[in-house]
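Taken from a larger complex, these chains appear in their original positions, while the remainder are omitted.
The first chain written gets the first letter, and so on, giving A and B; residue counts start at 1 in each chain.
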Amino acid sequence: MKQITAIIKPFKLDDVKDALLEVGVSGMSVSEIRGHGRQKGHTELYRGAEYIVDFVPKTSISTVVKEEQVDVVVEAIVKAASTGKIGDGKIFVTNVERVVRIRTGEEDADALS
Amino acid sequence: MDVFFLTVGAAMVLAMHAGFAFLEVGTVRKKNQVNALVRVITDFGFSTIAYLFIGFYVAYGITFYAPVGELEVMEGGSNGYKMVHFFFLLTFAAAIPAIISGGITERVRFWPNALATLLLVGLIYPFYEGMIWNGNYGFQDWLEATFGAPFHDFAGSVVVHAMGGFLALGAVITLGARLGRYTEDGRVNAILPSNIPFLALGSWVLCVGWFGFNVMSAGTADGASGLVAMNSLLAMVGGLLAALVVGKNDPGFVHNGALAGLVAVCAGSDIMHPFGALFVGVVAGVMFVYGFELLQNKLKIDDVLGVIPLHGVCGAWGGIAAGIFGSTALGGAGGVTFMAQLVGTLTGVAIAVAGGFLVYAVINATFGIRLSEEDEHMGADLAIHQISANPEEDMSR
């Protein structure tokens, strides 16, 4: 199984979630993070003084899927999350060796609902 | 002495504007809190200017274009009563934009709204105010001749509240609903309030200040009436308890229910029996809850704080109720007739509805009244004020 983690723009979460559900992904976990990349953060003004925003808010959405689903999931995310503007984010794919469903003890493929 | 009396009253009604602000801050989404605060306080400022230079003259024919020495300040022992009276009445006039604000919040542009404030407080409100409270245009005389009594609106159920609430109708409809509030397939999406404690704080401040609004409407310390105080109390309690039950413990309904009772009791608080006032409050509380749900969910009018049912409907109910529960038949002090109350109230409502559509339609046509979709999405705080409600937390890092 593979874990696919996408760092996306927060306002794209709904679109990405819908896209994932459409390609048959049924479970996912989301958290709010802050990111720094090409979109570098910026300097703002408050009452004539500067303040520096090093990190911009991003949303991380991750799902664990069977190997054969990876390509279609990645593609779905790219399509749903892309705006074409800098800061759209990244997708990382990593290997997951074992999955357990806590409720039933089922393992691996069976545990992925 | 009377200056002291009215100063206390004016300060209490001034405080009510803080109440309006926090009621709104608590009800809107977080991204619009700052704008709610700034809009309410600056609307108060614009109202002052409009009422000082135009509105007070329209309603009462009074101006201040003379040296202080000639403004009846020092002589006659009046101690500038006229001036504190201006202050007191201004705090009522300024309630008009404060009421409307709750309906149009989260999507209205700043300066076009300020322009609306100037027009409403400078012209439309004082037009009706003068008609009722200063006998302008012979309207009250005509009512008295026709129905046996003038229109009785002691503290403004109609003059202030129904006027504000129904002016909001045109404003809210002209603006349209907030993004995502109603879907194309007819679903109604709830938009949750940001902060119940602030909402409750606003309501409490309004409740307390209301006793200045009502009792000090007597105008002089010797005219202050315990009946007005007691009736206001009981209507408030009736409204809040009714809203508790009908609104199924919803904190927003409870805290607004108290206000509904107070709105309704203004007109007849000086003539109704306390039990009558209690009943009027109960009815207002029920009306508010049902009116709110009807408007939002059935009629799909996105009146964010529910100011149309709260101030509009309950205000009109108050105007009419004074004609019912003020009668001696129901233990009241009399001196009112049902028909005069009905006609007076409907006249006010008609002026408000017409005035609201007129003013907002014109502004919308000339300047545009609504935030761009992008700004609305980002929130009025960042779009208009470049700062959020909790900047330290939200904006750095």
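A few notes on this one:
One rule holds in what follows: a residue touches a chain if its C-beta (ideal position, glycine included) is under 8 Å from a C-beta of that chain, and two chains touch if they have at least 3 such contacts.
Just so it is clear, the model here is predicted, and its values are computed rather than measured.
Protein chain copy numbers over the entire complex amount to A x3, B x3, going by this structure file.
One rule holds for everything that comes next: only the chains that are shown with their structure count from here on.
If each chain is reduced to the centroid of its CA atoms, chain A and chain B end up 47 Å from each other. Remark: chain B residues 377, 387, 391, 395-397 touch chain A in the complex.
Listing the residues of chain A that touch chain B in their complex gives 11, 34, 44, 46, 51-55.
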